[in-house]
Each structure stands twice: as C-alpha cells, then as structure tokens.
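Attaching a single structure in structure tokens format; questions to follow.
Note that one protein chain of the assembly has been removed; the remaining protein chains are unaltered in position.
As written, the chains take the letters A and B, and residue 1 is the first residue of each chain.
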Amino acid sequence: MASVQNDKADDRDYPLEQWYCAGFSEEAGEKPLARTICDRQIVFYRKQDGALAALTDRCPHRKAPLSLGLVTGDNIECPFHGMLFSPQGTCLNIPSQEKIPPAAHIRSFPVEERHGHIWIWMGLGRPDHALIPDMHWMVDPALTAVHGSLELGCNYLTALDNLLDDTHLSFVHRNTIGTPKIVQAKIEIEGDDDWVGFTRWTLDTPPSALHAKAGGFTTNVDRWFNVRFVKPGTVLIDVGSAPIGTGAPEGDRSRGIGLFSNHTVTPATSGTCHYFWHAARDFSLGDAELSENMRQHMVATFIEDKDIVEAVQHNRECDRENLPELNLSGDVVTLRARRIIAGLIQRESYVGQSQVA
Amino acid sequence: MASVQNDKADDRDYPLEQWYCAGFSEEAGEKPLARTICDRQIVFYRKQDGALAALTDRCPHRKAPLSLGLVTGDNIECPFHGMLFSPQGTCLNIPSQEKIPPAAHIRSFPVEERHGHIWIWMGLGRPDHALIPDMHWMVDPALTAVHGSLELGCNYLTALDNLLDDTHLSFVHRNTIGTPKIVQAKIEIEGDDDWVGFTRWTLDTPPSALHAKAGGFTTNVDRWFNVRFVKPGTVLIDVGSAPIGTGAPEGDRSRGIGLFSNHTVTPATSGTCHYFWHAARDFSLGDAELSENMRQHMVATFIEDKDIVEAVQHNRECDRENLPELNLSGDVVTLRARRIIAGLIQRESYVGQSQVA
Partner (left out) sequence: MASVQNDKADDRDYPLEQWYCAGFSEEAGEKPLARTICDRQIVFYRKQDGALAALTDRCPHRKAPLSLGLVTGDNIECPFHGMLFSPQGTCLNIPSQEKIPPAAHIRSFPVEERHGHIWIWMGLGRPDHALIPDMHWMVDPALTAVHGSLELGCNYLTALDNLLDDTHLSFVHRNTIGTPKIVQAKIEIEGDDDWVGFTRWTLDTPPSALHAKAGGFTTNVDRWFNVRFVKPGTVLIDVGSAPIGTGAPEGDRSRGIGLFSNHTVTPATSGTCHYFWHAARDFSLGDAELSENMRQHMVATFIEDKDIVEAVQHNRECDRENLPELNLSGDVVTLRARRIIAGLIQRESYVGQSQVA
C-alpha cells in the first residue's frame, strides 16, 4: 500500500474523479494499447469476452511496461520476467518463485466502452457511469459519421479553450471554415456549476458552400451553432442551416441540414494531450465519397488548430516575463469551463486516504 | 504595467541598453520575421512605407505568436482571435468586443535599418542611434560585398571570443585560411573602457594564394590584420596585403588589396546565438564568379568555427568538475571585450522602474 497521489494534487490541472476518453474502440485490438492519461501510464487490453481491462502500465517488480507483454486469456504477462496479472491487477504467477507476495499487485482502473469510445475512470472513488458524455448520435443509424484523432503538443486546457471559443474560426480557419461574420453575431450562454454552453444564430445569411450543396438551398438561410462543454474534456457541437422562414430558430429543423460533432481532449502530460473527434451528419447518408471529403476537410481544419495551440504552448513556455494573460469578453465560456474544472479539482480531497497506486 | 525585467538581471550575460543586429534587411519581406533576441521573442514586419516595426511576438490575450498572423496596412493581426496591434504595440481592434482595455498592449522596440542590417534596441532607455556600428563599407560603391548568416548552438560570448582571437586561425582553419605564422606575429592593442582592438602586421612574407592572384603580387608582401570590437556584439576586421617597400605599414595602401568584413553575434538564448557576417573587397569589383567563390569559401570557414564553438558549448555544459578556465596571453583582447560587456551589464540598474513588457 502506498500513499495516495494527492501529494502532487496542487500542481495538477485536471480532476481525477472523472471519466477520460482513452481512444476509439478499434484501437484496442489484439495487441495491448499503451496510453498516457493524466500523467499516468496505462495499458488497455481485451479479455476473452471482448471487454477491456485497464491497468497501470508498470510491473511492480522492475517497472517494465506490461503493454510490451503478451495477453494470455484474461490476463497480461510482463515482458521482462513473466509475472502474470489479472484484469484486477492481481498477480497470478511469478515464474521464478512459488509464493506471490501481497505487494505483487498493480492498480486497475474502471474502463467502459460506449458509442465507439473507450472511457477510463482515473479516480479513487466509485465511478459514476452517468457521467460518461452522451455521444449516442455517433451510433445512430439515421446519421453518417466520420472520426479521427490527433496528438497535440499543448496542455489539454489550451485545446479545450480553443474548442469552446468559436471566435477563433474567423482567424485560425480563415482559409477553411471561418467567415468574418461569426465573430460578430451575439451568443446566448446557458449552464450552471456543472456545465456551460452557448448558442449563436446567424439569421438571414447566404449559406456556406457545403450547406448550399448538401441542402439544395436557393435562398438565404438561418444558421445555428450550439456548443456545450461536458466535464472534464468534451465539447459537443451542433451546427446547421435551414432556409429562412421555415422555423428553425423556433425549433423546426425539418427543412434544414445539421452536423453533430463531439470533440474530447484528454490530458497526457502537462504539455501534451490527446484529441478525439467524431462528426455525424443527417444528410447524404451513406455517401462514402462525401464522408471521405468531410474527413479530409476536418483533418485539415484541425491541423490549423494544432499549429496554433502548439505555438501558444511554446510561447507560454519560453515567456521570460510571464505576464498574466488578458481575458476578453469572447472568453466568457472558456472561463466558465475552467472554473468548473478548477472546482472539480478543489473538491478532490484525498487527505488521509491511501491506495494501491 | 508589469515589473521590469531586472528580476533576471543577475543571470543574464548580455546588456539590454544596446542595439542588437536582428538580421539582414531582405529577411523582413512580405511575411513577418520572428527572431529570438536576448531571450525575448520578437516579431519584425514592414509597414506600408517600408519601415520596420518590432513588437513582442506574443499576444497579451493567450500569448499566440503574432508572427504567424497577417500584416494589415501598418498593423499586425493576432493569428488566434484577430486582435490588431499598431507598430507601437497599441491594440486597435478586438473582434469579439467593442471596448479595448488598457492592458491590451504589447511592447514595441525601436528598430532601425542601416547598411543592410536590421538593428533593434532592447533596452528601456532612450536609444542612442550613434551606437549602431558603422558598416558603411557594405554599401560603398567602391567595394564589392558578399554576406550570410549562421545560427550557432553556443552562447554569444563564445562566438565573440572566437572572432576576437585570431590565434585560432592556425588550428581551427588549418585547412582553409590559417597559416602557422599568424600565431607568432606580435599584436598591438588599442582601446579604452568602451572598445578594444588590435593590429597584427606580418612583414616581408609570401602572399597568400588569394592575395597573390587578386593583387598580381610577384614579390613578398606586408600583411595587415586589424580587428576591432564594437559593443555589444560586433567585430570589424580589415585584412590586406601590399608589396614590400610600398609603404603599407606607414599608411599607404594604394598598391595593395584589402578585405573589410564585419561579424556580428546576437544572443538568442543562453546556449544559442545568431551570427551575421558581411565582407567587402576593394579589388576585382563586380566579378560575380569571384564573389560566389569567396562566399562559399567564407561559409566553409565559418562552419569550421561553428563546429568548434558548439563543441565548446557542449563540453562546458557537461563538465562535471566545472573547473575555472585557464586564460592565456592570447586572450587579452577577448578578456577586455568581456570586461567591457560586464561593465555595461553592471551599469544597467533597473531598480524601481517598471515597463510594459
């Protein structure tokens, strides 16, 4: 038994009692999947029934990564000296000796697959499965989806800021999806201590090229942009257009088209994070060529984001003066999201507890 | 308003109240030029009248580098959220809000182009334009010049030492411009608290291959080697040969040939610096083939310098014993230059001041 992780709680900027996205289901196949999440090395592997196990990726003997070892039935074998661990982290076999000491144990993590994503609970408390973000639209047969991931060389909060602040579209994505109008339209903010979101309507405006073609629009449209932050690292975005006068602002989207996307960032180290995205449309279902076009278009767009957030990370790290950053009114949503995250961290008091790390 | 940079004054080894060379004029074209100078990230861009602006390359909002943004008229736009800054660092526009807070300001730096070089004043005090090193020979129609630059993986003082100590020529440049004789000839040192230089005459000696060919010399020559340190990072070198008995040592160079060069090093970080060089000749004017040959020859020579100064930097960094270095009589000029620099730093007292960084 070792003391809890709370000795470093002060300098971490992520909550631990949360579900974090570790990847897409297809990433955990026959070989174990190694991934760093919240500064911890984790190995994921599939048991015989197809369910996932998640363990600390570090043998208690000489700290070799189990992810380089073999999966044997429901268990995983250390690649160095063959110690065998169950999905619960219990050592089942030590080849060079008969007795298994109690310390021959590693931490296991609650893991769940839902809607094509792998989720891991990083906390010590009981996992609340209701907290896993709802991404059911990703497996909805009435929608057609594409997805992908990127490793970002920046802190996860910087990536999250970027996702929650659509005023960057007019500048970072000037040559792709941005238009000068976006930044000028008013937004309506909703939320409480637990979530935050906003809606931005651009009324009676010419449709974008993609929307015009997909929706067959011949008139101006009303465009919506709904963004919602789901703790600790997911942003759900619902965008679309409908011809003016067909009632979209009042709630009738039946004449319009929409794109539903989720974007999840997971802290890896203080200067790196994982970014997983998934986007589904309610038009041109099953059109594989359109799907591939959209996928390529989104990757190109997200690489524009990657370039700027990594430049920001670098510029923060080499900032000698280290001046406090200036907040703008466009930051109101990102600041609320950051307050929600700060509150989660603050409420995680591990004092006096202990665990098998 | 933030406190001044003097909190780190103790560990910096460069003066700030000085002009530093940031590059050649042609490097600042349509795109902004990003360069690290004295541990500070700077962006240079051209205004509509062609003059240069120099700003801290870090938006006060989220620290994104302005150098990735667009130049619009006289101003530069942040690539992240479109904040627009004037050449004075004043924010002129924040797309997502109407009011511009006073803190929406970045530091601007005095910048001047002279003789094909860009100079930036890194201090807080009033810039003294008379301190910009005189390199008028670089634009003198009676001379033909070549130039170039290198990024060096060493502290700027190591590069400066190397430029001021010509005794390394016989060893580092054994296979290029060095001859064993150089190190043996006596030098005459001049200078005061503000500058230092030396002259080395090698009398009645066979001409070098280059000089013999260029000058058409058929007899022995008198060779001169004049070196002058101009604070904080420039070395001016005047070398040449004239047939013996034609009065060169007494001041009459009319029968000889000469090469005038300036070498400027600018601190980037503690372990890196920029090196800019420029060399003009008073013979074979306009001979483009000779110019290209000389340029290639000088690049090859300076790469020999780069190899040794970077090896020295590495060897200092990994020196466990960290013994004090032994000074030789050949170091007399470099030590005087270092004392001049140390004096400049010491006189820079920022106590009690403040600035917009």
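Just so we're on the same page, a residue touches a chain if its C-beta (ideal position, glycine included) is under 8 Å from a C-beta of that chain, and two chains touch if they have at least 3 such contacts.
Quick caveat, the model's predicted, so the values are computed rather than measured.
Undergrad: Just one of A:Arg35, A:Arg58, A:His173 or A:Lys306 touches the chain that is missing; which is it?
TA: In the complete complex, the chain left out is touched by residue A:Arg58.
Undergrad: Which of A:Arg40, A:Arg200, A:Arg223 or A:His278 sits in contact with the chain that's absent?
TA: Residue touching the chain left out of view: A:Arg40.
Undergrad: Can you list, in ascending order, the chain A residues touching the missing chain?
TA: 2, 5, 8, 36, 39-41, 57-58, 60-65, 68-69, 77-82, 94-97, 101, 103-104, 357
Undergrad: Residue-wise, where is chain B in contact with the chain that is not depicted?
TA: Residues in contact with the chain left out: 158, 161, 165, 167-168, 170-172, 183-184, 307-308, 311-312, 315-316, 318-321, 323, 325-330.
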